[in-house]
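Heads up: the structure comes next, in structure tokens.
One chain of protein is taken out of this complex; the other chains stay put.
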Amino acid sequence: MSAVSGNLASGGAKTPVKAPVAKSSLWRQSIRRLMRNKLAVSGFVTVVFMILLCFIGPLFSPYSGNHNNLAMMNKPPSAQHWLGTDKLGRDILTRVMLAGRISLTVGFASMVLSVFIGSLLGAIAGYYRGVVDQIIMRIADLLLTIPSLPLLFIAGAMLSAWKVPTDYRMYIVMLMLSVVGWPGLARLVRGEMLSLREREYMQATIVLGLRDRRKLFHHLLPNITPLLIVIATLNIGGSILMESVLSFFGLGVIQPTPTWGNMIDAANNLIDFQERPWLWVPPGLCIFITVIAINIFGDGLRDVLDPKHKR
Amino acid sequence: MSTYLVKRLTYMIIILFAASLLIFCLYAFTPGDFISGNLKLSPERKEELRQIYGLNKPVLERYAIWMKNAFHGNFGYSLAQQKPVLQLFNEYIWNSFLLAIVSTFFTWLISVIIGVIAAYKQYSLFDSLIMVIIFAAMSIPSFFIGLLLIKGFAVDLKWLPPGGMTTTGSNATGLAYVKEVIQHMALPVMVMTLLSLGSLTRYFRSNMIDVIKQDYIRTARAKGLKERKVLFTHALRNALLPAITLVGFELPGLFGGSLIIEKIFNWPGIGQLYMSSFSSRDYPLLMGFTMFIAILTVIGTLLSDLLYKLADPRVKL
């Protein structure tokens, strides 16, 4: 053992001996290439910063998100309230951070859900083909035919009409977003599956007599993982944008639970819109910064992980 | 060719049929309707109106009636506006189309130019800058950038009107009218162009990068052609070819309006009509609109496939 480390030291390099597992070295190589892409790294750093800001930031804030202070109504940004206060005297900065928790969670969770549903159904359709494929893909086609915004609006309206408690709405919004999100994903994964199936090494698994589930989860899905990671990343941005639209129109997560989208709703009040931009501009900028950072990072990932998409 | 078309058309009809059922059920199960939302009506009057509009019948029966009428070209009667849905569409759709066609034109023009230059100068400063701007354009919430522009250009600077299609109370005609509409269009067109610019520019850029690597581009250069000619005659033609398929996908956007932007800019288009009908639960109109977009989407997809096969001499049906 010491001989080995001695050799390494004399080699002057810190990289371990040629990794015995090709897979892990492939990942490491990808990460190293990603690190060289400054734009992608800055995107990643920004995303991490926004997450930390939203989840840890409020702990350091002297104000609570829901504490009304009628003496401090609609105050512009100042030393005490960096981003001003709203019509109930609540600190905007604190609320923006709290809203970020919800928006980021919704974006992330609905991504996980739609990627899970989409890749599972897509993989099954592409792997088994035949009737299963027909059923899954026809449902996907159907959902892709109906415009998603009206679909989401209807669902949002149902939530309001049934008076779903605001705390639960967040979860239902996640579900709604993944219902409209999965069909496109399923289509993509299925296409990948169909082409993978034809490759030689899959023919080899047939010769080896492997079981379906093993083939699907150990040989096929790992091959599309890089692609899935890329799509999933870019999907988070899309989900955050979608959620903000819904919440802006009062059909997603509604007040008093703050999200970036429903905070911009303040702009629907003419005076707030014209005279008090501090109420609605900060949450909008937060959405913008977060989504652009995610997209840039996702694009960097794509360069590294998706060989077909060489920049 | 014809068997292919027959197969495609049959499938289209089945999908649309399923979509219509789904759309109908969704709206039918949405709580609240136009009548119960109206506080001015007495319970007896509400019941009477429900009878008149057939809202008491079972869902499937109502669906059957709706479909039967739809086949006769009757998409129902808007309860809020007291006009046939189709007539309303006809009134509003062209305003949406105007906005969409102008912004589509600008989107394609700008993204082709930027895409070509960025691909040609791949990895240059210009290219990186363009990529960042493109990401920015793809990451702004549409309503937020709309609001920002209204605040900046209309409220603060007062250069452009904040919304609508004409100035309230204006009865300008002729050129003055055209000028007024153009002024009102400027901001929404700007936002719509900006929002769709990103993905299309990326598309053209990556197409161009692929094409520039091809052998025939090397041949064109070896012939001593001017670089401009190499790019625009030899490369761009090949890069534009696959983009023809996108024309079909633009179809729903061209006629379907934009819910968010028309709402934000108060533009009297079909998207805004939908948004205002949504709050009053004017179901015939809402269903008609959703179905209309579904039809456009399906036709657009078919159109894309056909165009692609038409455009590329190497692909045979």
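Just a few scattered comments:
Letters A and B name the chains as they come in the text, with residue numbers starting at 1 for each one.
Convention: a residue touches a chain if its C-beta (ideal position, glycine included) is under 8 Å from a C-beta of that chain, and two chains touch if they have at least 3 such contacts.
As a convention for this text, contacts and distances are computed from a predicted model.
Here one chain is missing from view; checked against "Peptide ABC transporter ATP-binding protein", "Electron transfer flavoprotein small subunit", "Fe-S cluster assembly protein SufB" or "NADH-quinone oxidoreductase subunit L", UniProt names that protein "Peptide ABC transporter ATP-binding protein".
The chain not shown here is in contact, across the full complex, with B. Shown as candidates are B:Lys7, B:Lys68 or B:Lys223; the residue that touches the absent chain is B:Lys223.
Think of the hidden chain as still there; on subunit B it touches residues 123, 214-216, 218-227, 229, 233-234, 237-238, 241, 313-314.
Here is the rule we use: only the chains that are shown with their structure count from here on.
Separation between the centroids of subunit A and subunit B, computed from CA atoms only, is 25 Å. Residues of subunit A touching subunit B in their complex: 39, 138, 141-142, 144-147, 149-151, 153-154, 157-158, 161-162, 237, 241, 244-245, 248, 261, 264, 267, 273-274, 277, 280-281, 284, 287-288, 291-292, 294-296, 299, 309, 311. Residues 15-16, 18-19, 22-23, 26-27, 29-32, 122, 128, 131-132, 135-136, 138-144, 147-148, 151, 155, 206, 209, 252, 256, 259-260, 274, 278, 286, 289-290, 293-294, 297-298 of subunit B are the ones touching subunit A in the complex.
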